[in-house]
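My questions all concern the structure below.
With one protein chain removed, the remaining protein chains of the complex are shown where they sit.
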Amino acid sequence: MTETTTRRQSLWSKAAWKLRRDRFGMLGLAVVAAYFLAAVGVWLGLWATGWGDVAGGKWEAPSAAHWFGTNLIGQDIFQRSIYSISTAFEIGLVVAVLSTLLGAVLGAVAGFFSGRATDELVVWLMGVLDSIPFYLLVAAIAFALEGNPWSMHVAMISTFWITTARLVRGEVIKLKGLEFVEAAHAIGVPEYTIIFRHILPNTFHILLVQSTITFVAAIKSEVILSFLGLGVKDGMSWGLMISESTFEVLAGFFNNFLAASVLMFGLVMAFSIFSDALQDALDPRQVS
Amino acid sequence: MSGEPILSVRDLVVEFRTEHGTVRAVDRVSFDVFPNETVGLVGESGCGKTVTGLAILGLIPNPPGRIASGSIRLAGRELVGLPEGELRKLRGREMAMIFQEPMTALNPVFTIGSQMIDILRRYKGLSRGQARAAAIELLAKVGIPAPAQRIDEYPHQLSGGMRQRVVIAMALSCDPKLIVADEPTTALDVTTQAQVLEQIVRLQQEFRMAMILVTHDLGVVAETCQRALVMYCGRVAEKADIAPLFAHPRHPYTAGLLQSLPRVGQQAHQDLPVIPGMVPDLLDLPAGCRFAERCARRDARCDRELPELDGEADSPSRVACFHPL
Partner (left out) sequence: MEVLQYSLRRLASGIPLLLGVTFISFLLMVYFGPDQTYQLLGKNPTAEQIAEIRAQLGYDQPFLVRYADYLREVATLDFGNSNSTGELVTDLLGRTIPVSLMLILPGFVLGNLLALLLALLAAHYRSRWPDKGIMAFSVTGMSISYLIVIIAFQVIFSSSSGLGWFPVRGWNVHSFAEYLEYVTVPTLATVFVALGYNTRFYRSVIVEELNRDHVRTARAFGVPPAKLLYRNVLKNCLIPIITRVVFTIPLIVISGALLVETYFGIPGVGKVTFDAITTGDQPVLKAVVGLTAVLFVLAQLLTDILYRAVDPRVSLS
């Protein structure tokens, strides 16, 4: 076990070193951190508290009182777009954490028992879920759950875990042939202890990268789902703002659309760049 | 050795940029190769022998690697600094390379015939039919049975030894002046090794080519080469004709390599002597002789100064050691 531990530590310290030297990656991280602070402020009730109040007239132009102007019914667009940052983080974090967990557990179990019935069942499930068009599955889950506010999250998790599980399964199949696993077998460590204590920690680099990718995918899916009427039910989100703007833009009013798309683009772009940098730093193969 | 050398390498320096700094994989290496002779480049893995071979063909992956200085002249023509397009036209035609891994060196999705015909048509201006006939002839020459059938097979249908013969046939196809063979038999099993090696020697003489044989195996050098360069940590430790090199090695490293070869008549239970210690890290080289750490003859000067090759540039036997044997 000591050899793999040192191998792991050197992998992580090397990765941290490489990541720190990646200027774009660090810039991405800084931008994500700024967004996160904005979200924390919303959660603590420090700002964007008046996102639902009618504070002005219809479609007011940007002013000192309303930085991005107001919407159709006179709500402050700046506050609404800032409040939506917290919604984005809520969706991103819940979906990323849960689908990564699900993918890790199912992928590891399938990989460890590869070729046996458990594995075949998981692989079959992945193939089946992959074959159902995403938006139709989401719609079906949303209606099956009868308007439950978490139906969007459930739908995303039920498909986003698949990629993670595939990668983890492949890695576990590789890892289980290594000496330290055979040694653990030989001294009688129970199978599930081997899977979750000895093998799964060695796939952590995959899980980390996958969770950042899932986070971005969740934020992007929210916009489209909200437009289709399957997304956020209570509160405010960029998706709802953009849906609201679909008829405004044809009338020549762009503030709602611009505020939501630019803010969303910034977060998604920064997170993607950070995710790429993380992937480069953790990739031992170095394909350039 | 008479006449002009086919290949003349002078003070070749090849550097690679890594995350931890610049590594000098080849450090001021000089040697000549004359027509119709085989020169061995010998050393442990990482000593710069393969990089030297790749540099000659201009195949150093850039970035991260580059030829930092020095000169490589092929038949009098300077190759260092030649534009990639010019260099490319020399590859396969004037000089060719045989690689270590026959299992992966050929493209798996094309037949061996189409890969050979491609080269023949490009360089010899043959029609498809002529090129095919020429390819079959070459395959027969390298000892492939039933070449007219084999030519339409894919690499995965051939054994490792057969694939290596195909690569050799490709290398011979345009009568190059120089062949660089990088560990051509290392990946093959022992019986095939001997056959392929014999074939290479026979063809080298038949086609009257010059050859550079890159290998870690002194046994292979003894069987095939007229001269050899022993490399250590990117530098030439010793160069000499084969007979004196094996009879009276002068560099302690060469002597160590020779002692670790098994000999006929040696008692089976006797342990082979090994060179103690480890090859230094190219990123963290000692100031003095790079072999000093592992050398029995080391003194204070070895730790301080880097030994250069002794004697005249064209003398047959040169060694880079302050205390040669």
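Going by the order they are written in, the chains are A and B; count residues from 1 in each one.
Quick note on the criterion: contacts are C-beta pairs under 8 Å (C-beta built on N, C-alpha and C of every residue); 3 or more make two chains touch, one makes a residue touch a chain.
It should be emphasised that the depicted structure is a prediction, and the values quoted were computed from it without experimental measurement.
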Sort through B:G70, B:G92, B:G113 or B:P307 and give me the one touching the missing partner chain.
B:G92
May I ask which residue of A:W124, A:W150 or A:Y192 touches the chain that does not appear here?
A:W124
By the document's definition of touch, the residue of B:T104, B:Q149, B:S260 or B:S315 touching the omitted chain is B:T104
On chain B, the omitted chain is touched by residues 57, 59, 63, 88-93, 96-97, 99, 101, 104-110, 118-119, 122-123, 154, 156, 167, 170
Residue ranges of chain A at the interface with the undisplayed chain
124-125, 127-129, 131-137, 139-141, 143-144, 220, 223-224, 227-228, 239, 242, 245-246, 249-250, 252, 254, 257, 261, 264-265, 268-269, 272-273, 276, 287-288
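Operating definition for what follows: only the chains that are shown with their structure count from here on.
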What whole-Å value do you get for the distance between chain A and chain B if each is reduced to the mean of its CA atoms?
51
